[in-house]
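With one protein chain withheld, the remaining protein chains of the complex are depicted in position.
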Amino acid sequence: MNISFRINGTNKNVDIKPGELLYDVLKSIGISSVKKACETSSCGVCTVLLDGRPIASCSYLAAKAHGHEITTIEGVSREAEILGSLMNSEGAIQCGFCTPGFMLTVIAMKRELQNPDEQAIKNYLVSNLCRCSGYEGQLRAVKLYMEVPQ
Amino acid sequence: MDIREYCRPKSIEEAYELLCSEGAAIIGGGAFLNLGDRQLSKAVDIGDLDLSFIKEDESRVEIGAASTLRDIELNDITRQAFEGVLSKTAASIMGVQLRNVATLGGTIYGKYGFSDMITTLLALNAQVELYKAGAMSLESYLNREHEKDIILKVSIEKEVTKVFYEGVRKTGTDFSMLNAAAAMVDGEFRLCIGSRPGRAKLAKGAMNFLNGIDSAKGSAGIAAILASEELTFGTDARASDTYRKELCKTLVRHCVTEVLE
Partner (left out) sequence: MKEVNKSIPKKEGLGLSFGKPAYTDDLAPRDSLIVKVLRSPFAFARIKDIRTEAAEKLEGIKCVLTYRNVPRNIVTRAGQGYPEPSPHDKFIFDKYVRYIGDEVAAVAAENEAAALEALKLIEVDYEILEPVLDYEKAVDHPSVIHPEKEAHEMFPIGYKPERNIAAEYHMSFGDMEEALDKCEYVVTERYYTQAQNHTAMETHTSLAYVDLQGRLTIVSSTQTPFHARRIAAEALGLPIEQIRVIKPRIGGGYGGKQSLHGEFITALTALRTGRPAKLVYTREEVFEASYTRHPMRIDVTIGADRDANIKAIDMKVLSNTGAYGEHALTVFMVAGSKTLPLYNKAEAVSFGGTVVYTNTTPAGAFRGYGAIQGNFALESTIDILAENIGIDPMEFRTRNMIKEGESSPVFRIMGEGTEGVDMVMESCKLDYCMKRAMELSGWKDKSKRRRQNGKKIKGIGGAIAMQGSGIPCIDMGSAVLKLNDGGFFNLMIGATDIGTGSDTILAQIAAETLGVSTDKIAVYSSDTDLTPFDCGAYASSTTYVSGNAVQKAAMKMKAQIEAAAADRLGLLTEESEFDGEAIWAKDRSKSISLKELSTELYYSYKQKQLLVCGSYCGEISPPPFMAGFAEIEIDIETGKIDLVDYTAVVDCGVTINPKLALIQVEGGLVQGIGMTLYEDVKRTEEGRLLTNDFIKYKIPTRKEINKLTVEFAESYEPTGPHGAKSVGEIGIDTPPAAIANAIYNAVGVRFTKLPITPEDVLLALKKKAFDMD
């Protein structure tokens, strides 16, 4: 079947199999930033934004994305640059495999929540797992990022 | 998932027709369907059927089946009505990525044992409206055989004066090892335990006891024992039956105490 959606600001038309997952379709159109680590909506590594909201692309039918706007880290380069630099200064990018999905979730959070406290930040990011960092470095970077003027 | 045909019907009638063909299923958020190695002849997406709404009038709150858990968490109506218990229950489930996708319809239809939402809704004495079978209480719906139908919405009468939900999880993204909700609905006490790990059930004996007494004193402890004895508990990778039984006492005590306050 054919679907069309916007990806990082450009319109895209692709032929997909009806059961195909968004993750696989994004890979097939050459988006390398989206990674997969669990296939069960449990880890947040495959996060993309659907109309600005974080979803797990590993468990989302591509067909459902028809008519919607998908954003990956490539589509938020200014924010990613700022957040990525803060993360890197904190040493919070270890293996980096969780990082793009994590950063997208943080970017969506910043757009969605006003002055979240630490608990609210953790609630928002809870299903973004990271096995390397122990989370504290990420939190330090996120707190700094939340202070950056929009 | 192996899907032969993906359909986006424009009307509920059409959706139902599609659903009736062999091997067809409704797609809500699709998050749970994805976990199984399912083969569908037709995937019937209900995204275009205007089933994503949350509204209220004087007497009830209605939530469309295509509303996501995140909608329920954030919507002003669900945050305010029933002491915000629907919003709180939704917020306790996994992370935003899942809640942005998982729908109320998928939650109810799945009748998942671990469900937190079902526990709360059952305590609130929610009604489910199906396209074919019509409206019925969630309790009767849960007891029915699985039948092909479309869940349209869930409604809850504003007869609830007090309600409390609690679940115990190992980590922030785990299923509850046990969850419980209690509510005072139209003067009647309702008490529901889920994730036993079997499907959520009303603890009728404990409810009868609570409804029959005049004084609240000490009743939470008794209700806890009654509930833990009348319900069955199982063992799975998360917890043993023995532990669940103990948790049941704790959670019932908390819920009843909160509601009687």
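Note that the chains take the letters A and B in the order they are written out, and that residue 1 is the start of every chain.
Convention: a contact is a pair of C-beta atoms (placed from the backbone, for glycine too) under 8 Å apart; a residue touches a chain by one contact, two chains touch by 3 or more.
In this text the structure is predicted, and so the values were computed from the model without any measurement.
Undergrad: For the full complex, which residue in B:Ala43, B:Met177 or B:Leu260 touches the chain that was left out?
TA: B:Met177
Undergrad: Even though one chain is hidden, which residues of subunit B still touch it in the full complex?
TA: With respect to the unshown chain, the touching residues of subunit B are 35, 168, 170-175, 177, 236-240, 242-243, 246-247, 250, 253-254.
Undergrad: On subunit A, where is the contact patch with the chain that was removed from view?
TA: 32-35, 37-40, 42-43, 45, 72-74, 77, 80-81, 83-85, 87-100, 103, 122-123, 125-139
To be clear about the criterion, only the chains that are shown with their structure count from here on.
Undergrad: Which residues of subunit B touch subunit A in the complex?
TA: 1-6, 8, 27, 30-31, 34-35, 40, 43, 45, 47, 70, 91, 94-98, 100-101, 172-173
Undergrad: List the residues on subunit A that touch subunit B in their complex, please.
TA: So the residues of subunit A in touch with subunit B come to 1, 17-19, 21, 40-42, 44, 47, 50, 53-56, 58-61, 63-64, 66, 105, 108, 122-129.
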